[in-house]
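All protein chains but one are shown at their positions in the complex.
Per-chain numbering from 1; labels A and B assigned in written order.
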Amino acid sequence: MQPITLHSFDGGIHPQENKHQSTQSPIAQLPVPAQVIVPVGQHIGAPADVVVAVGDSVLKGQIIAKPKGFVSAAVHAPTSGKVTAIEQRELPHSSGLEGTCVVIDTDGKDQWLEEIANGDQAIADYLEADNDILNNRIRDCGITGMGGASFPTSVKMAVKGKKIDTLIINAAECEPYITADDMLMRERGLDAIRGIQIMMKLTQADNCLIGIEDNKPEAIKAMEDALHKMHGEHHITVVTIPTKYPSGGEKQLIKILTGKEVPSGGIPAAIGIVCQNIGTCEAVYRAVAEGKPLISRITTITGDSIEQPQNVDVLIGTPVKHLLEFAGFKQEKSLFQKLLGGKSKAESKSRIIMGGPMMGFTLSSDELPIIKSSNCILAPSQKELPANDIASACIRCGLCTEACPADLLPQQLYWFSKAGELDKAEQHNIADCIECGACSYVCPSEIPLVQYYRHAKGAIKEERASQQKSDRSKIRFEARQDRLDREAAEKEAKRKARAATAEKAQAAKKAAALAQQKEAAEEAAKNGDAPVAEAIKPEPVDLEKLQKQLDAAQAGLKKSMDKVAEIKAAAENSDAPIENLEVFEKAVANRRDKVKLLAVQITEAKKLAPPVVKVASREDIEKKLRAQQDRIDKTQQRFQLAQEQGLDTLPALQKGLDKQMQKLKELEAELAQFDKAGV
Amino acid sequence: MSSILIAILLLATLAVIFGAILGFAAVRFKVEGNPIVDQIDNLLPQTQCGQCSYPGCKPYAEAIAAGESINKCPPGGESTIIALADLLGVEPEPLDAEHGAEKDAVMVAIIREDECIGCTKCIQACPIDAIMGAAKQMHTVIADECTGCDLCVEPCPVDCIDMIPIETTLQTWHWDKPEDLIATSEQSHEKNLEQGVH
Partner (left out) sequence: MSSNSSFTNITSPHAHGGNTTSRIMLLVILATVPGIIALTYFFGWGNLINIVLASITALTCEALILKIRKRPILFSLKDNSALLTAVLLGIALPPFVPWWVTVVAVSFAMVFAKHLYGGLGNNPFNPAMVGYALVLISFPVQMTTTWALPFFLAPDTLIPGQGIIPAQVMSFTDTLGVIFSNTNSLANGFTDAFTGATPLDTYKHLAKNETSIEILQGPLFADASLGGSASNWFAGGWEFVNIAFLIGGLALLALRLFTWHIPFSVLAALGTCSMLFGWDADLYVPWSLHIFTGATMLCAFFIATDPVTASTTPLGKIIYGAGIGILIFVIRTWGAYPDAVAFAVLLMNFAAPLIDTYTQPRTYGHEKAKRGLVTKPDTNSNKEG
């Protein structure tokens, strides 16, 4: 019926399927539990932001956490009730770490949100609707991949720019024990097909291949019947593939159905393929056609410790305990205990595995909730799945290499992981390991190979992060050194500049002084007073400067004192607060100090300076003589006037005149002496 | 006799030829600088803490290239010593306890902001400028950049800096390596299961 050539991947194993136990009865509806614990970070990408508060009443399907960023998904209340806590709770994850969870105490009414109940959210003609509207609906309804990885579906469907040839639907369900997809196809196959149509529209794929393993004949028939019911061209083909683990791995399924390999480190969209789980398809249909968000899923509950293994439709957030109680959990007892009867302290170790026997992880308690990716709860007995014996030495038999579906060398990876030679492990492509567990399954020495690889991958990631951090630290350290050097250099430069200007000023002074000296010397040489001139010349300049400074300081002091008086006066007149009084008083004090200082400096300078010998040149004396003569003339004039007018100033004038005459006589004598001494 | 002579001549010629090749290679392929220092520096953890008694990782790398012992770096720990021993072809030695013990968890510094007085002493002490702040302004440690070197704790006059271990998150958690259970004494299968095999 199918013109598709099947390819094959290397390796793979054929474990016991153990699927018949849980397919004996139809999907059961699990009753609403008393409390649901809904983690907000169930998907790949950023955890959603909580939008409800403690104490809020919520209805079924109501959004309780909004997606954060592009790669994120919404989270909805699985049933109606009241939010009693939003806190850190242990997540169903191998690490046992905690994450934000919204805890809702259910009210048993299971009442849908009104918009959903009356169909407002549904998109009627979804095959004609705009792709963006469809994708937004998928995003708002919190649809994530239900095959186990929980990748937000709306992000996967947003393939703008990439040409998608084939949509591959993963209905292989290759892991033993799990039958959730099998039962989904049998009972809800038509809805799933409709969901596939929506996805084909979104991705604009040319055709669709549904890969189902041949151990599910009823499911294959159900899907083919459903396809017959579809009208028009649907380009969907049901392909039966041989049963082999792990043919349900995305990469392996793509190879089987198309023969192409997903490039390492890349996504299937790179080779024109989008792969989705069949459960996701049904959820998409519900979201688009009925407006219902993802709040429940089909989970297989099976294992020899379960009394009635079956598939159940369970609300997200239901504690595993509720499921175990529904299906009946037989706590394992040793033979000894059975003989003794009743409880005994040394209870045998039970395991609850979330997921299948090959890739599931053990839960630390049964209080943990079901999340969107929990496709199976497996409670095996010791006899059914005995715990591994102590690992013995690797005999390098190579059975793991034969079993590996990714064509790796698990043996070498084991040696490298064990020895911590992470660079060699990386070179042997440990990053391509899909952690399917086929190698551990076949290992005759019962070595926990997958744990070694998981550890090595984590260690490589850690090392890379710390290497990047230490590179950054190095850059920061060097930047800091540069900054300190730069600051030191600037300081040095400033200091040098100041020193240079000071020197220059000094040099300029010296040069000026030298020039003046030269001038005076020339003058003196002209007038014959050569030697004396040199010593005195620098001093008068300094003294002058100091004198000028003193005058300025005194002026400033006066100003400040005036200002203070002004303020005081103003303060007396009005009741306004005296703001600047202190400042100005301080200024006054400062200036006073300065004046004092300068006065001291001047006296000292004067002391140091040699006695100034006034050199009187002939010209000077003549000048003085003339000046004196003028003065006498003036005084004589006044005297005559006073005499004429009979003023009281007459005697004073007479005295002054006498003095001036005397001075004149002295000057004349000096001149005569000068003439005598000089040449 | 002549055969001995021929043998000697032949060997001598070979020696000359190979010596010439080596000499040529030494000149033609000479590497500038001292790449070994950079290689050593790349292995060191770059915390610039100074616990090795050198002012930073590069000076210690230079010292190692000059012959210093390789076991003085506590933040690098055992793995760094082994990596250095591998690179240099020397024997790995246990960590020199004088310079501090290897810490189990990586720490980051955190400032209790209520108590910070803005004195900038810690900013000056941080070798990689991972503390933001200014005089009389709040100081805070940039947690992503902090290497846990401990140098800021001492200078703080109000002792408001704590060293706390980094918490594992879902993004940083990974499985431990399975224990090597080739036991050194007889252990029953049951006992191993009890302790949690793998």
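In the analysis below, contacts are C-beta pairs under 8 Å (C-beta built on N, C-alpha and C of every residue); 3 or more make two chains touch, one makes a residue touch a chain.
Since the structure is predicted, the reported quantities are computational estimates derived from the model, not experimental observations.
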item: Residue of A:230, A:394 or A:567 touching the missing chain in the full complex; value: A:394
item: Contact partner of the left-out chain, one of A:423, A:544 or A:562; value: A:423
item: Hidden-chain contact residue, picked from the options A:363, A:377 or A:546; value: A:363
item: Residue among A:412, A:473, A:560 or A:660 touching the omitted chain; value: A:412
item: Footprint left on chain A by the chain that the document does not show; value: 9, 13, 15-16, 94, 96, 176, 251, 255, 261-266, 321, 329, 331, 347, 349-353, 355, 357-367, 378, 380, 385-388, 390, 392-399, 401-402, 405-409, 411-412, 423-424, 426-429, 431-435, 437, 440-446, 448, 450-451, 454, 457, 461, 464
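FYI, only the chains that are shown with their structure count from here on.
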item: Parts of chain A lying in touch with chain B, wherever the complex brings them together; value: 41, 91, 93-95, 97, 99, 349, 387-393, 417-418, 420, 448, 451-452, 454-455, 457-459, 461-462, 465-466, 469-474, 476-477, 479-480, 483
item: Touching residues (chain side chain B, partner chain A) in the complex; value: 41, 44-48, 56-57, 79, 127-130, 144-145, 147, 168-170, 172-178, 180-183, 187, 189, 192-194, 197-198
